[in-house]
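Read through the structure below, which is laid out as structure tokens, and then see the notes.
The complex appears here minus one protein chain, its other protein chains still in place.
Letters are used for the chains, namely A and B, taken in the order the chains are written, and counting of residues starts over at 1 for each.
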Amino acid sequence: MKFIPRQPREGINVSDTHPLVEAGTLIVGLTAIFICIALLLIFLVEIALYFVPVEKEVAMFENWLPEDLVTVSPGDERLHQTQILVDRLAFHWADAPYEFRVEIDDSDIANAMALPGGLIIVTEGLLDQVESENELAFVLGHELGHFRNRDHLRALGRGIVLSLFFAATMSNDVSSISLSVTDLTLRGFSRKQESRADEFGLALVYTHYGHVNEASRLFEKWDDDDSTMLDVVSYTSTHPDAGDRVESLKEQALREGWPVEGVITELKW
Amino acid sequence: MDSGFLQTLEAILNFGLPIFLLLLAYFVGTMLERRHFRSIRNRESEFAQFPVVTFDTMPADWTATSSTLVTGSVVVSLDYFKRVIAGLRAIVGGRIKTYEPLLDRARREAMLRMIEEARRDGYDAVFNVRLETSRLANSSGEGKRTAGVEMLAFGTAVKFTSRFARTS
Partner (left out) sequence: MEISNTDSIPGRTIVQFYGVVTGNTVRAKHIGRDIMAGLKNIVGGELVGYTELLQDSRNEATERMIQQAQSMGANAVVNVRFATSSIAQGAAELFAYGTAVRVE
């Protein structure tokens, strides 16, 4: 037999789909699927919440504290006064199902959290920033609003959904991207929860004091400090933009006919 | 409060960084790949006259005086862009088209290196060519991450008795 040198045609073992086109299709397609699955899981979390009544939750978390919590001393006057304020505000909530406990976190960052079992945590940083009892009352009322909507349990559900996605997309490189996409979707719902808690908080403040003066002062302060707020940032954060929150509260007061002027109550420490 | 700045930074890092790396990997990778393919095509036409076959017995008209084993191998790495696309593909399944040019040029490069070794040592043809692929795993991540792919080509190179026995 004779050897005749010949070469095969170029490109048989290579597909002619442009890699960017393939990348684009995959990314867009999978993002859409991820968002749908995230929405579905959120829906399932809602259904699950329906089956965990408050009594069971209270029984499970009765004396629970987060592990890494550093609290101020139990004799602290601020703790005492804040607990009194919470009890007074909760009094206005007709069938409050929880016995609310207050703890103060020894942290400089201003924050307040609603945790399972009726636990409210405020940080030292927050207490340093409030200048009147009305402001603090609004913050606490906001947290009570979370309890009413059972948002604290939803936050747990959100954490579980995120870990599920992280585990499901097994390749390391893809996990971080899928995590970001899912997280964004879930943060949209988080912002809505915050708005509803704001509304409940303001209602409690009005019922307790007879007016809503100074309630939104904290947000106004944050809005002023934030000179770098871009629209993209408020879209990606878990809370609505501070300026928007102030606007919503003003609108609510106007709508309900609540007076925005009134005597400010001093902090009792 | 500078939380706004931190949040902007977080948003940029969460999205911007992977996208930036992806695009960088894509553009640089494509450029290097095209250059490699050009080099491969040039060398293939240069070596076109050199017989390379997978027969495991020599053609009858080859009379060999000496023979040896020759090999050519190359290790190629998977760039970030390809890995991400493959990761996405592993969810829905199907052909991973981004890997195909990579493996194609790895294989052709390995064959060319084998031919170069044979020619350099004065041989006239290679037969019983075999090709093997293996995956090199990263030592971190429990060996799950692929560090690269090795393509090996090996065969038996022969020298002919006379220079005219090759092509007739």
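Operating definition for what follows: a contact is a pair of C-beta atoms (placed from the backbone, for glycine too) under 8 Å apart; a residue touches a chain by one contact, two chains touch by 3 or more.
Computed from a predicted structure; not experimentally measured.
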Which visible chains touch the chain that is not shown?
A, B
Residue touching the undisplayed chain, where the options are B:A86, B:A118 or B:V158:
B:A86
Name, in rising order, the residues on chain B that touch the hidden chain in the full complex.
51-57, 59, 78, 83, 86, 89-96, 99-100, 103-104, 107, 111, 129-135, 144-146, 149
Where does chain A touch the missing chain, residue by residue?
1-9, 12-13, 168, 170-171
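Criterion: only the chains that are shown with their structure count from here on.
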List the residues on chain B that touch chain A in their complex, please.
1-5, 7-8, 10-11, 14-15, 18, 22, 26, 30, 41, 44-45, 48-51, 59-61, 80-81, 83-92, 95, 97-98, 100-101, 103-104, 141, 144-145, 166-168
Which chain A residues qualify as touching chain B in the complex?
1-7, 10, 13-15, 17, 19-20, 22-23, 26-27, 29-30, 110, 169-174, 176-177, 180, 222, 225-230, 232-233, 236-237
